[in-house]
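One protein chain omitted, others in place.
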């Protein structure tokens, strides 16, 4: 088993080197830093139901590590990436998390995609005192001194979708969401933002992730006749909702906003007629024209091929997480967990493809820019930009500076 | 009133869908007493056939309705020749082997196509029921199910193949004594059942995402509907689909699809408890 | 008693002592030989091996086609998690994790066995029940679904489940090494328990019913009762496996109810050897090892390998590895007791004739 993971790692590196051409990889591989490498562990789903999202995140992780190594590593030491494919299986998350913490003894772990996977591994890293970065757009509320979250949360994004919908389309909303923590909490925030903006919610339905037939749901929505539909539907099976919505002729009748649409490959696999006009809000879009953003897309394409056209917030947040950690290590002058946490809590800021990203000491979440965009013929059309969005949702209950011993995920009480 | 119409339309669609996803399994189980646990994956292969054909510019109707049954029928034939035929009379072993085939197909398709949800465009638009919109494609589903019922009944009742099939089903040894090789019949039946699974996968491709593990979503429902239907394959599957599809859609509309699904499964388990031989084991015994 | 009989019994006693001895050696030796992570790995192997024993017993000896054994694994795991969170001390929760699946199995088994539901249908019903449980637990997101303080958590599952503690001292929680002792100790105890059970009158009748239900009935045994009891016992063992499984990961989610869990345990038993107890243990360790090894690569989906293994075993080595190895050894050896080997490799015949003949 160890044998296999080593060869896997080697394969990753080799693949990277070939794709990168003449870039720095061979240089550091040959002349190797004399010092002991710093170990960065990665747990992401390269295969299985989340393989689509995970594959790009794995590539981004490799890209970021290579970039740091090309610049001389950290503290004069090279960074060694130890990556495991968790195959969208919870059991493998537990297993590889234990392996990273107990056997590989890595200095930091970057990974986890679903909230379920994060909750499965978080206690393991708490127990073994291994620093953990969770780099996915999620429902917010995680409050744990050992954990740093770099993805956007509802207060930074959903708020703007609801706001846009209220101003543009009307006051009555119908919410459809995935039946798990993310969907429930996001739906709660949607409801709250609707009410705060003077609107109302005429119905809310939750669907387990394996539901593919939405005909009865679409009938229910029609019966309720809302002005807008807000979707927090997640994953492969739920993509059927958008198709069936379009097929039932609803597309032109009721507009839609979504908190997760487009994070996967929806824009490339679905008909533009199905996707056009759905309003979304994330921390990054691949059509952003800032130099750092363009540079990131070009760099990834140079490394992994020109068909890398579906990069999204999940990937830049992964990049952000690694860069924030690297900066903190430099600042702390050590990879010791407590020193790095202190450095991160000093209000550290990095410039990344997503713009300016600051680690909020109180919540261990990022203060970042959010963008409102909608698909237009397989490309993202950016409608609005909101700089310096504060993770107000998590901050409502979480203050790790005051109460460093907190360890839970807060859920909104609305 | 309009809403009643819409719900009724959805119920009929649900019944047709359930019939389509079940009948392939029913043919194989009814004729051969083989529980084909790879049924869901045969559907998945049908859906992938449709996706691939559409990607290569094949006419959409051909890609949805013609190619999937052909391709999956051939795959079923190959599976029967290489695995199933060695296991006749060993029900347990065929269940295990088809379970293995199911896992293998998921793995193979994942390896070849990646674990990505593919999609097929819906070839027709929508229509109005009063002030509600409904998908025209659901009519295609209903039509396909009706054609499948009529064709199967015709095949069983009026063709020589159907006669031999029924004879083999009644008494394999007797049929063998009449000079019909049960091996050939079983081979043809398995291919026919596979083709029907392929058809279901193809025709459902536009409304469900196409992914390697899509079969798992259908298998439990298909199973329990076959058992609920009882020995008369077409009639039984039709009646059970009607009953369970009705329960599922109605409960789904009132509550949520999960509860609908659970209601379907619970109803089926109760039905099997009350009528261990299924609906046609007790009623309409002489039907086909 | 004839001498042949005595020697057979003695031999079986020796094999029992050898297996238990090996188990104890691993139990106390492993902490000295492997690091903490190695123990964590081995703990998982012990948990799946107990799970495999539950399937090996109910299917291989009682001849009941339980295709949804994961239902009991999951119920045990959830029962432990809920009780441990609510109670603090883990002693009663461990008992609950065994009792809840047993009660559930008793109810389900009464429904099936006393309802004259035939073998294949039992397979389908157990499978369906596990699907229902999966869907129900999956739909328990949101804080309204809770038992005491324990939120069920739906798809996300329940994080931070407290591990087993020293009985009566809730704050004295076991570390990874302690959990290893519990897990491997349980495996040895379950193995010994099943050996004793099978040697008892009850166990022999259970096997006889598997062989010929009608005959057993005509002698005066009620097959329904024996099947119900076997089914219930196996559910309790699966529940214990679930309890250890949740202690291993500190976390539980509805995926324990998934079809793939039920499929895996059937593969464990089939590969190791149906109708043996050591076989399922070896099969579990072997296949779980392969699954773990496959986790390091992503070129080929692991399902492909599992599927090929399953089909290959059904077609080529239907008795499984252990009985095949025994038969080979017996052939290579002095051919002392071919009958015994044949008896042990004989499998419950599940094949049904096309139609139940009404012979007169």
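Order of writing sets the chain letters: A, B and C. Residues in each chain are counted from 1.
Here is the rule we use: contacts are C-beta pairs under 8 Å (C-beta built on N, C-alpha and C of every residue); 3 or more make two chains touch, one makes a residue touch a chain.
The rule is simple: contacts and distances are computed from a predicted model.
Its UniProt record calls the unshown chain "ATP-binding cassette domain-containing protein", which is the correct pick from "ATP-binding cassette domain-containing protein", "4Fe-4S dicluster domain-containing protein", "Multiple resistance and pH regulation protein F" or "NADH-quinone oxidoreductase subunit L". Across the entire complex, contacts from the unshown chain go to C. Although one chain is not drawn, the whole complex shows that of C:205, C:228 or C:310 it is C:205 that touches it. Within the set C:33, C:169, C:219 or C:312, the residue that contacts the chain not displayed is C:219.
As for the chain not pictured, it touches subunit C at residues 1-2, 4-5, 8, 200-201, 204-205, 207-208, 211-212, 214-223, 337, 339-340, 342-343, 346, 358-360.
The definition used in the following text is that only the chains that are shown with their structure count from here on.
Averaging Cα coordinates per chain places subunit B and subunit C 32 Å apart. Subunit A and subunit C have centres, each the mean of its CA atoms, that are 38 Å apart. For subunit A, residues touching at least two other chains, in rising order: 47, 179, 206, 208, 210. Residue positions of subunit C touching 2 or more other chains, listed in rising order: 135, 138-139, 301-302. For subunit A in complex with subunit C, the residues that touch the partner chain are 1, 4-5, 7-8, 46-47, 84-87, 89-92, 94-96, 98-99, 102-103, 114-116, 119-120, 122-124, 127, 178-181, 183-184, 206, 208-210, 411.
Across the complex, subunit B meets subunit C through its residues 33, 35, 83, 86-87, 89-93, 95-97, 99-108, 110-111, 115, 169-172, 212, 216, 220, 223-224, 227, 256, 258-259, 261-262, 265-266, 268-269, 272-273, 276. Remark: subunit C residues 65, 67, 111, 115-118, 120-121, 123-125, 127-129, 131-132, 135-136, 138-139, 259, 263, 266, 270, 299-312, 314-315, 318, 350-355 touch subunit B in the complex.
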